[in-house]
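Yeah, one chain of the complex is gone here, protein chain that is, but the others are all in their spots.
Letters are used for the chains, namely A and B, taken in the order the chains are written, and counting of residues starts over at 1 for each.
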Amino acid sequence: MSTLWTYARSNIERTALIVAALVILMALFGGLLAPFDPLKIDFRSKILPPSPEHWLGTDGSGRDVLSRLLVGAQMTLASTAVVLVVVATFGCAVGIFSALVGGAVDNMLMRLADVWLGFPPLILALGFAAALGASLEAAIWALIFSWWPNYARLTRMVTVDILSRKFIASADALGVGTGAKIFRYILPNAFDVLIVQVTLDISAIMLAISGLSFIGVGAQIPLPEWGAMIADGRSYVANGWWIVLAPGLMIFLTAFSFNIIGDMLRRELDPTSRRR
Amino acid sequence: MTVPLLELRDVTIALRGSNRRMVTGVGLSVSVGEVFGVVGESGSGKTLLTRTVFGLQDDTYLAGGTVSFAGRTLPLDGYMKAARKLLGGEVGFVPQDPYSSLNPTMRVGEQITEALYLAKRMPMNGTATRQAAIDVLGEVGIPEPELAFRQFPDQFSGGMRQRIVFAIALAQDPKLLIADEPTTALDAITQRRVIELMLDRCRTRGMAVILISHNLELLRQSVDRLAVLYGGQLHNIAETAAIGHHTIHPYTEALFDCIPSKGKTLEDIRAIRGEPAGAGFGLKGCAFASRCRYAEPICVESDLPLNSAAQNGFTACLLGRGAPQ
Partner (left out) sequence: MSAPLVMLQDVAKSFGRRLLVQNRSFTLSGINITVNRGEVVGILGESGSGKSTVANIITRLTSYDAGSYVYDGRDVSGYLKSESFGFKSKVQIVFQDPYGSLNPRVTVADSIGEGIKLHQPQLGKTGREARVRQLLDEVGLPPDCGDRYPREFSGGQRQRIAIARALAVEPELLVCDEPLSSLDVSIQAQVLELFVKLIRERHLTIVFISHDVNVVRLICDRVYVMHEGRIVEEGRAHDVLTHPQNEYTERLLAAVY
């Protein structure tokens, strides 16, 4: 954490780090801080503007927007994390396997990844929604399905590069086994590139999850997922701008921050942008 | 006393931005038609010095001292522009890497005629220009120069490419040719051929050459006089004939002693302990003191003497070792 702070070179980057940290804290403890039940409908207090009682007002069904935002942070970020962990793990495994085996298998796997990437995630999501019913799970599955080839290709590329370095030949000369090679040589040296990609993808996947929820394929309306909250608030924009603005701003700030952090990490860690 | 072709007096080169002084207080002069060497280990500042002096380095600037070319002192204001004006006419450059210094999409002939146009205003498509280009290709030892004129750079080997780069410089008939490690990317056999050819052609044309290399033995056999850089400081300017025979500057001596050249036995080779100091040491003390076997406390405490008069023989050694007789 403190290393991250030392990487920051501008106030924008420092702000991004603070925002990201706050959002993560929100996701971890937001549920405890929520002043109201995020699902409790109370039509008597609907579309209340921000006030000392409801800091961010209430939505069309009288639910407290701040509480929904806090609880929703967990929902949005946890889904993003699930997608990324699964996708990165699986993609890395495929990529490293492909690079290590090489030859025809490598070629085939990479062709497969190319073709797979050509498949629009939105169509996939609609398919999953049709099969599983429109839900957050459907959106998560759709993203996992469409995203792994990115990691497979990236990891494969990085691994091929690492394998061509002389320290691998030196490991071969010593008789280092495949497992040790993966865990002591390949993964540690691929880590920097992967962590940059993961950070940049946090915002992309978060936007995708919220986007899918917004168009009704992902999380469904009473759930406080940020994208779903915007979808729900659409009809009240005229007399309840805060209902849309609060989650919209959160999505924007979070995505923006992680993007800036990703770029910062790329600058600081990416071996191609460093001397030697 | 004739006017030297190139004269540097107390030239100091600093990085833009940090203003760190990388090369400090270099004074030397190269006379018309002289073959001059610059030797130094990697990072000693050889490239930084020459590229900045001729306005080719964007991220450094001339922070002090004066540079005169053919008797004319270049202004400190707008130095880079003034220095660049010398290129492509009065001063030619042969860089280290023959692979990236030619335009791969342009025919060899065009690259030479363009150089002729830029330096001498010869029409790009004239027959005389074409003939001049073919002649210069022949002069640098390219077989079938007419054919080569129409070919692209990647149809040539590294050694031939470096000859083409040299031909481009030669075509402009400069007064001074700067070759910065022109052969490190080449084989031993090719290297010697290219160096010998280059020096031979320059000598016959009366062109002065500054040959930069980390290989003291190569320079010792190729040039008349050389400057020794270490840690961004100028330590020694010596006649190459003296190296290995007379008392010379301790660093020059140490550098000579660690090269396993012909006729040396294992016992003759003496490594310099420690790590080389990179450019940017400054002028306080001798950069070589931590590795010098003659070093005394004065070597760390005193400022290094400068060759302010740009004399032909010079030693910066604070103990006076290697002073010209």
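Note that in this section a residue touches a chain if its C-beta (ideal position, glycine included) is under 8 Å from a C-beta of that chain, and two chains touch if they have at least 3 such contacts.
Not measured: the values here are computed from a predicted model.
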Message = One chain isn't shown here. Among A:Arg9, A:Lys40, A:Arg111 or A:Arg165, which residue touches it?
response = A:Arg165
Note = Touch assignment to the omitted chain, from B:Val136, B:Ala171, B:Ala227 or B:Ala254, lands on B:Ala254
Message = Using the document's definition of touch, tell me which of B:Gln151, B:Gln221, B:Ser290 or B:Asn312 contacts the absent chain.
response = B:Gln221
Ask   = Considering the whole complex, which of A:Arg9, A:Lys40, A:Arg111 or A:Arg184 touches the chain not shown?
value = A:Arg184
On subunit B, residues whose C-beta touches the chain left out of the figure = 41-42, 187-189, 191-193, 214-218, 220-221, 254-255, 257-262, 264-266, 269-273, 275-276, 291
Ask   = Taking the full complex into account, what residues of subunit A touch the chain not shown?
value = 165-167, 169-176, 184-185, 188-189, 191, 276
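FYI, only the chains that are shown with their structure count from here on.
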Note = CA centroids of subunit A and subunit B: separation to the nearest Å works out as 54
